[in-house]
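All protein chains but one are shown at their positions in the complex.
The block that comes next holds chain A.
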Amino acid sequence: MNTQAILKRILLWSAILAGLVAVIGGIVGFAVAGTAGLLGAVVGTAVAALFGALTALSILLAIKVSGGDMFSGAFFGIVLGGWLVKFIAFIALIFVIRDADWINPIAAFVSIVAAVVGSLIVDLVVIARSRQPIIEDDRPDESTLGRPAGQR
């Protein structure tokens, strides 16, 4: 299993986990604080899942743009630039939703923590169960007469 396949599997399982956290958090939030608790849990989970997934998405995009060459400059530019922009967006979003009276801040906070910690567990389980080779080679390409793609 190569790097892109692992990252795509992480994205899939993180989305499934976020759905579970949103449902359970929404039920608990609704029972404790009514509609505001339900919305707080759903918004908190959505924010945590979206911003957590952006790291894997940025690495996937960076691999595509740089062609797998991590020293191309584009790779770390996209990954670290995406990280910076993500945090600015996260702070701006938190600024907006913390004063909104239609969400319960405690429900939002608890669901953010649950989704973030849960996504870390999912990442670790997926990577531990993936069988990534130590050395990845380019596959032989028909158009290059059996040599790895990119070599002439």
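Here, a contact is a pair of C-beta atoms (placed from the backbone, for glycine too) under 8 Å apart; a residue touches a chain by one contact, two chains touch by 3 or more; residues count from 1.
In this text, contacts and distances are computed from a predicted model.
Asker: Tell me the UniProt name of the left-out chain, picking from "Imidazolonepropionase", "ATP synthase subunit c", "Oxidoreductase" or "Sugar ABC transporter permease".
Answerer: Going by its UniProt entry, the chain not pictured is "ATP synthase subunit c".
Asker: Considering the complete complex, identify which of A:Ile6, A:Leu39 or A:Ala74 is in touch with the unshown chain.
Answerer: Once the missing chain is taken into account, the touching residue is A:Ile6.
Asker: By the contact definition given up top, give the residues of chain A that touch the hidden chain.
Answerer: Interface residues of chain A facing the absent chain: 2-3, 6-7, 10, 48, 51-52, 55-56, 59, 63, 68, 70-71, 76, 79-80, 83, 87, 90-91, 94-95, 98, 105-106, 108-109, 112-113, 116-117, 119-120, 123-124, 127, 132-137.
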